[in-house]
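The other protein chains are all here in position, but one chain of the complex has been omitted.
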Amino acid sequence: MSLSSLLLPAVLFFALGFIAKLIKSDLRFPPDLAKILSIYLLMAIGLHGGYELAKSDMMTALNSIMWALILGFGTPIIGYYALILTRKVNPLDAAAISAHYGSVSAGTFLTAVAYLDNLGVTYETYPLIMLAVMESPAIIVGLLLAAKARQTLAQPALEGTVSPGGTAVISDDDDHGGHGGNNFAALLRDAFTNGSVVVLIGSMIIGAISTPAGMQKLFPFIDEIFMGVLCLFLFEMGSVAARRIGDFRQVGLVLGAFGIVMPLIGGLLGAVIGAEVLGFSVGGTTLVAVLAASASYIAVPPAMRLAVPEANPSFYLTLSLGITFPFNVIVGIPLYHALAQQLVG
Amino acid sequence: MSLSSLLLPAVLFFALGFIAKLIKSDLRFPPDLAKILSIYLLMAIGLHGGYELAKSDMMTALNSIMWALILGFGTPIIGYYALILTRKVNPLDAAAISAHYGSVSAGTFLTAVAYLDNLGVTYETYPLIMLAVMESPAIIVGLLLAAKARQTLAQPALEGTVSPGGTAVISDDDDHGGHGGNNFAALLRDAFTNGSVVVLIGSMIIGAISTPAGMQKLFPFIDEIFMGVLCLFLFEMGSVAARRIGDFRQVGLVLGAFGIVMPLIGGLLGAVIGAEVLGFSVGGTTLVAVLAASASYIAVPPAMRLAVPEANPSFYLTLSLGITFPFNVIVGIPLYHALAQQLVG
Amino acid sequence: MSLSSLLLPAVLFFALGFIAKLIKSDLRFPPDLAKILSIYLLMAIGLHGGYELAKSDMMTALNSIMWALILGFGTPIIGYYALILTRKVNPLDAAAISAHYGSVSAGTFLTAVAYLDNLGVTYETYPLIMLAVMESPAIIVGLLLAAKARQTLAQPALEGTVSPGGTAVISDDDDHGGHGGNNFAALLRDAFTNGSVVVLIGSMIIGAISTPAGMQKLFPFIDEIFMGVLCLFLFEMGSVAARRIGDFRQVGLVLGAFGIVMPLIGGLLGAVIGAEVLGFSVGGTTLVAVLAASASYIAVPPAMRLAVPEANPSFYLTLSLGITFPFNVIVGIPLYHALAQQLVG
Amino acid sequence: MVTLHPMKLINIITSDALEEKLIASFKKYGVSGFTILRARGEGSSGLEADSSGFDANIHVKVIMPAERVNALLESLERRMLKGYHLTVFVADVQVITPEKFTTPLR
Amino acid sequence: MVTLHPMKLINIITSDALEEKLIASFKKYGVSGFTILRARGEGSSGLEADSSGFDANIHVKVIMPAERVNALLESLERRMLKGYHLTVFVADVQVITPEKFTTPLR
Partner (left out) sequence: MVTLHPMKLINIITSDALEEKLIASFKKYGVSGFTILRARGEGSSGLEADSSGFDANIHVKVIMPAERVNALLESLERRMLKGYHLTVFVADVQVITPEKFTTPLR
């Protein structure tokens, strides 16, 4: 199983990119390639999913959305307190890091889909809506946790920003959409108008409402070449992940361990919800587990730079991109699949 | 009809990109994506068209070319005087703006093709040659109108540039290919060696002369994934258009209205020429109308920056990209189609 | 034959790009397009080749690899002494230039494959391994020749770098992976971890070991759209080549002639080895000739900038990119094919 | 002989996540324009802008009259106090057309 | 101790549509080289270089000896008079190898 997972082109290309950096190859991907590919990937799964969902059961869809929100809001809180316990990071770092784990990684999700396809395991389409839904809530929780952290820390320069009155002048002066009560609305909007969310949900709607004839013309683009593009994307992301792991020494062992334990906790929660609560098949359960286990490295980092500037970016980037992402792609997915088999089988 | 137009993936993605900017999403497309996609699109329609044209009737082809030239040279002149009448812009701005309307927008043309395909309406291939032909003449008219405008304005610094002798030194010194009689030749060359023209005409020739076996190998690339790439292109262009419309207040209502009235005039002219003069089918007539109605936002702006530097770029960019482009994609195409049905039916 | 070669879309697009620059078109390709396309091309042929090779004969494979190494190490030495004889370049330039001719151009190789496919000529897959193998040795020979050249020149500032002791301090201080004995290991590693090599060999391994089911999903991406992508790549490279030829006057006639004579020598050597030694078919022999005749313009230039900084980049770039590449694509390939027919027929 | 007039060039290097906010504040401080260059880099907050380009830096340049500089710098300093990672430096430059840099953006 | 020699750094920010013409004129003014960076920006002629990249700015840098600066600046000034949008500024820099910046481009 784990073997057949490792013999999947998508996974092998991720490994290739990872190894390329480890052996210090001068292989460089053009700065925008990953961005272009991720827009394509989100567009393709969105269209595809929307097309399927148009035929799906509304009740189950809404139910999945609700549980996606619960996972999105819940896991960061678990992560936050777990991090506080490690005593290795200050509360603001903890808030920023945990936000990443509440959100999701489309790259990991798609690798899991490829993994299931390869094994011939079928799955529901509902997890796709959950993917779309789970991008944003974690960002919001992250901000709330950060606001809370600032109060506990009571940093003069920052206190004001949670009690609007305090530094109203400053906030109004410079800090549109920054943290601070009066800007919370702006941040909420940011969380829900996040680029990835717009592409994914927008494409789902288009996939659902456009004429079948129109959709037919898109399939060669969104279906046939999809796997190849995914491989290229994972190829580059493998090298990016390897580059990030270079900062490991900064992160340290304890924090590094968090990057592996947290997805396991998330995966377990996700699998239980998928199997017991939503009653999905083995495939669908695996995907929900992957959603809960994966950490965002596209949507959340910029959001945290903006809203929790005090947090150290190399912490959350190294954890989500350098540790959790590779762990899920290589080890996690087969594991969550096995777990799903236990729970559903 | 207009509905089925709006339910076309291509149009929906344009709308998605437009909305994404309106709701201030942080969605950003890599700087070069649109450029790459437009090279692909021109290459694909060029190859496809050349392949078809090789089998087409030379007489009709030449006739279409002649009328394409008439449209390309004529519409800017109409536009120029219409703009002068508005009294909202100086003659040099009028010259630069109207040049955009004499030229064409491949994006709009391709959306119209998708629209017709979706309705199962057939069309001639001749409009494609017209597309290639109409890129350049408008640029030349623009320069002539600008030269004329400078004389009327008789701006000392610029007068010289129309009567070569005057500021020969300066011109020779710095201004290769700039405006001014002695450089007109250079500008003519620029107009006909414009990048988009080269890709389009070059691909048409290649499509016409290369071995069928060789072409066969290209179809998956130029046909099958075409619609998907077009959607991605329109997705980005939607957001670019929305960004441009931000400058609307600078342009003002009267000028803004020009961005809607001018395509209507062009569309009417084009439809009449397509139906009455060239005797095209409803589909072909619609496409000629679209050509005449659309305004360039790729080839002409840089040409005007170079040749009519005195004109304000935010005027012509806002009009062609922010107003006319969206208007044609959403409202214009169905309208021109209906008109074509009236004239041909 | 030469005609059918010129009517190949791939070749025609190369010509189009070349002409576009000659007529001073303002056509500009986004800076990273060629890079993205070349990663795709290497990935695609790698996967494809690995998949085939898994079924191929180990003995012949090893034999091809051995002869690829011989060609890779041998041709630069021939080139080096040929250049010294011309008396037009100093030994360091000669070393850097000849390294390019020992290595290979994937773009030329793929054009040759398209050329053979178009004529319905079959070929072995072994030349593909040779392509992968031949990227690196030439770089190493280049460094050795440069080290030798420095000794003969005995430039004080550089002497030290070949006898490590001499300027150990400086070398250790600044020059990791630079020339000089103590860094030779680093350079060896650089040569074999070169980006193109990693993508190509990595993809071949993935193509060889991944599950057939997994591979099946990749074919639309790596097979069907391949020719189209190649055309786009050659389109851009044509314009790059034309731009380089602008530096011709710097290079001069004698050196320019080298850019045509050297591939002919290489092609002859390659054809003989392909036909007589490896016993390949006409197709396979043509491809070996093309490998030996082609000069690298992606992998080797940066390697030479790093390891032979004293050499003038406009020499080797103009020769490999501006002269040899176009010569091989337009004239060379049909020639080597004819030669292969003589030898094998 | 072209006469040159002194101006200040404000340089800001930071994550592109902050772009919109910076621009918005510029308009408040009456700048006549700005230029943005894409950048990568490394500093106290570690590696920024890995090859993926998901996480890129921007290098923002603003030319403005010396007398207006302080207000902008103070607002940038306030941001830094809030934890934002801004690398700011000022240089003296000379321009041909001073009026161009004193007329605020619409 | 490395000895530093004074030079002038000419900066030009404008639309990439003007690139070819600028380069051509540089060679006339005996510059030893130039560097071009892609840029986006906003100024009196509105937003330039939208995300589409169809309409981009360039930031051109030329290092040259002080005595040659004026001729180049005058030609740039003439362009501006013709209506071209050029944002030009000059800075003082120091170099290690002055001769490198005095030998004109071939």
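Details
So that you can tell them apart, the chains are marked A, B, C, D and E in the order they are listed, and the count of residues begins at 1 in each.
Note that contacts are C-beta pairs under 8 Å (C-beta built on N, C-alpha and C of every residue); 3 or more make two chains touch, one makes a residue touch a chain.
Given the structure is predicted, the values throughout are model-derived calculations rather than measurements.
When the omitted chain is restored, the residue from E:L4, E:A66 or E:L81 that touches it is E:L4.
Mapped onto subunit C, contacts with the missing chain fall at residues 28-29, 31-35, 157-158, 161, 170, 173-178, 236-237, 239-240, 243-244, 246-247, 250, 297-298, 301-303, 305-306, 308-314, 317. The missing chain lies against subunit E, touching residues 1-2, 4, 7, 9, 23, 32-38, 63, 91-97, 100, 103, 105. Within the entire complex, the positions of subunit D that touch the omitted partner chain are 11, 13, 37-44, 57, 59, 70, 73-74, 76-77, 80, 87-92.
By definition in this document, only the chains that are shown with their structure count from here on.
Subunit A and subunit D, compared by their mean Cα positions, are separated by 32 Å. Subunit A and subunit B, compared by their mean Cα positions, are separated by 41 Å. Residues of subunit B in contact with at least two other chains: 26, 28-33, 35, 220, 224-225, 250, 302. Taken residue by residue, subunit D touches two or more other chains at 20, 38, 53, whereas all remaining positions touch fewer.
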